[in-house]
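For this view, one protein chain was removed and the others were kept in their places.
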Amino acid sequence: MSSDWQPRIVGFACRWCTYAGADLAGTSRLEYPATVRLVRVPCSGRVNPSFVLRAFQRGADGVLVAGCHPGDCHYTSGNLFTRRRFSLVKRFLEYLGLEPERLRVEWISAAEGQRFAQVIREMTDDLCRLGPNRKMREEP
Amino acid sequence: MSANPLVPEVATIIDIVEETPDVRTFVLEPDAGPVFAYRPGQCAMVSVFGVGEAMISITSTWSPERPLELSVKRVGRVTAALHEAEPGHKVGVRGPYGNSFPVEEWEGKNLLFVGGGIGLAPLRALINYCLERRQSYSRVDIVYGARSPRDLCFKREIFERWPKVPGVAVHLTVDAADAQWQGAVALVPHFLERLAPSPSGTVAVTCGPPIMIRYTLATLEKLGFADEQIVTTLELKMQCGVGKCGRCNIGPRYVCLDGPVFTRAQLKELPQEY
Amino acid sequence: MSDIQARLREIARRLLTEGHVRVFIGFGPGFEANRPVPFFAADPDAADRLLLDEFCAAGLARYVLEEVREGPVGLVARGCDGLGLERLLADHRVAREQLYVVGVSCRGVVDPDRACAAAGEEVRAARVNGETVTLITPTAERSFPRSACLLDKCLRCQDPTPRIADVLLGEAIPPGERDLAHVDAVERMPSDERYRFWARQFERCLRCLACRQVCPACNCVSCSLDRPEWLERGTGLAEQFMFHFTRAYHVAGRCVACGECERACPAGIPLGLLNDKFMKDLRDLFGVAAPHRPGDVEPLGKFCPDDPEGWHEGGEGT
Partner (left out) sequence: MRFLPATALPRWLERLRGDGATVWAPVDEDGVVVLRPWEGQPIASRYVNPLNSLKDVLLPRTETILEFEGRPTDLAVREPAPPQSQVVFGTRPCDAAAMELNDRVFLEGTFVDEGFRRRRETTTVLTVACTVAGPHCFCRAVGGSPTAPRGSDLVLHPVENGYLPEAPTSRGEKALRAASDLVEDVEHPDPREAGRTVAMPLAERIALDGLAARLRDHFEHPCWDAISRRCHSCGLCTFVCPTCYCFAVFDSLRVTRGRRQRGWDSCQFKDFLLMAGGHNPRPTRKHRVRQRFLHKLCYFPEAYGEYQCVGCGRCVAGCPVGLHLPAVVDELGEVLG
């Protein structure tokens, strides 16, 4: 692996919070690596676990699923379903052999631009250490 | 051309004719070399790269310099993707597949064509083939129906070209008329029964949706047509078109090789599973 | 068992004679004596061909889906069949009044291949006792441990007796705890080894869909696994992972642990290890029974305000 290798992270971001938080990180000129491609979703509850696996299949080195803090869901309870669902899915993907650092689930509000930048920095560091993901990935 | 029969030639869509709201005729020219030679009734496997392949009956009659024409109704994934295509787009095409109408055997006879909806597509190739050899055949009757006037395909031919040919009669009907429609309003089998063509020295060729075919066959029988005088085409799901994929078989016969053209007598020999 | 078999025939005959059911589903003689097959008794006389012995392996619940279309159905049900029926009832795929359930307790089904290997010759009959199984061959009658004779699915069974029987033949056996220890063994592998383990399993997958077709929880009218936008038809390793992830996740919290998927798999893929992983985490994180009892709200169809965040406590030896 060359030293300038950068991981590719696919981030599923709730439009009501994390997506705005990422905007805030940008407008606040916070520095974080350009490793994440955000997919805007109406709610973290919209994230079908297949999306996560598909991202890994098609070349993501890490996946972030991020939404509103529990209790703050625009649709009252979408993220509470997410919490249950991804508690299981994350453990299950690890059970299939995925490294824990490759999938993160985070609550990041619209005001938490700092938090967003920090999560991306942490993930990028973790993934740089792990290197490119080959697991569950399709042949190019 | 590839040695692998599953590999298509790349062709360019040079024109698209809107026949009805859901039927378009695609005019194709292979990028390398002339169009393969084909006979009326044969089919081609057309593909939209990235979507898939579909077996489509060829609507044009072959001559070395004529492009290939395929009339396609929008029904599934591949045909929908074709309908999204524009002139200049590349598609795959391979063929020709299947048997064809035994036009030589019919020389000197009266021809009765009975079509419904998109079922006129394979008949169009056959009709134009026979009309190009007008002197070889006797009286020609074309009975054609669609759900409504706007669903009638090949309007220039059914309204203008074919009726002008001597000894050719075009009989049109629709299931439901609109304000402008002056013609018959009837289902094809009923309309045919009223026209009561004579079976004497006549071959009847019918093509259309399965339900229309079923009732048309009954009508023809009532009119005195023997099973050997009735010809139809079958449509079955196909993947390879070359008799390998095990998809389109009816009993021991493969529609892609032994069909799509069958006489009613031949169909009666097959398991009723199509 | 023969006494129970006689009573089963009698009940089936009565139900068919009186027109309470249109068909009675049970087991009948198979091509090989120690492999009975699902049997559909449609008239009173056919009821006399019903049999019930230690070799009746197939799950019967799934047949109900198709058979109730034509009228009420009777069937014999072990614990696993009963849970399968509860699944179909909870999913509103069948109505309780369409079913007449003759319950029997089951102490485990003998795998004829495994038993033959243990006994060294063809096994004609068997008796499943507490911790041992007696195998009767043309030359001998000997006892072996359960694990040497029974189907894998039966070794981890927690429900010998169905809960929804209209009539129960024989004694009820109280339900036990499902043994999920086999999941721990996989969890303890380092993640790369675990990945290689599953890759090896999934590479064998023929995608014949037997696991789905026999599953009482896979009762959807149309399935995403048939749709190319969700699962491409290629059989590369990535798509195999997608297939197995999707199948297991779609029955997470709904799987009744009948073990039919694993029994049906021709490639020997330990599908139970996948289903049971979800079951274990549902139990450990959210206190869901293993398996979840159909009828209550599905564990993934609800939440508690104070649910834990399971991703912080994977606790695995990676």
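A, B and C label the chains in the order they appear, each numbered from 1.
Throughout what follows, contacts are C-beta pairs under 8 Å (C-beta built on N, C-alpha and C of every residue); 3 or more make two chains touch, one makes a residue touch a chain.
Keep in mind the model is a prediction, meaning the values are calculated, not measured.
The hidden chain, counted over the whole complex, makes contact with B, C.
When the omitted chain is restored, the residue from B:90, B:109, B:147 or B:190 that touches it is B:90. Contact with the chain that does not appear here is found for just one residue of C:201, C:219, C:246 or C:275, C:201. Take chain C: the residues that touch the chain left off the picture are 30-32, 35-40, 57-58, 62-63, 66, 113, 116, 122, 200-201, 204, 206-210, 212-214, 226, 228, 232-236, 260, 263-264, 266-268, 270. Counting the whole complex, the residues of chain B in touch with the unshown chain are 2-8, 10, 47, 49-54, 75-79, 85-86, 88-90, 92, 210, 235-237, 239-240, 242-247, 249-252, 257, 271, 273-274.
Quick note on the criterion: only the chains that are shown with their structure count from here on.
The touch graph of the protein chains shown belongs to none of the named shapes. Of all residues in chain C, those touching chain A in their complex are 186-187, 191-199, 224, 230, 236-239, 241-242, 245-246, 248-249, 252, 277-278, 281-282, 285-286, 299-300, 302-303, 305, 307-311, 314, 316, 318. Those residues of chain A lying in contact with chain C across their complex are 49-50, 53-54, 57, 70-71, 77, 80-81, 83-100, 103-105, 135-139.
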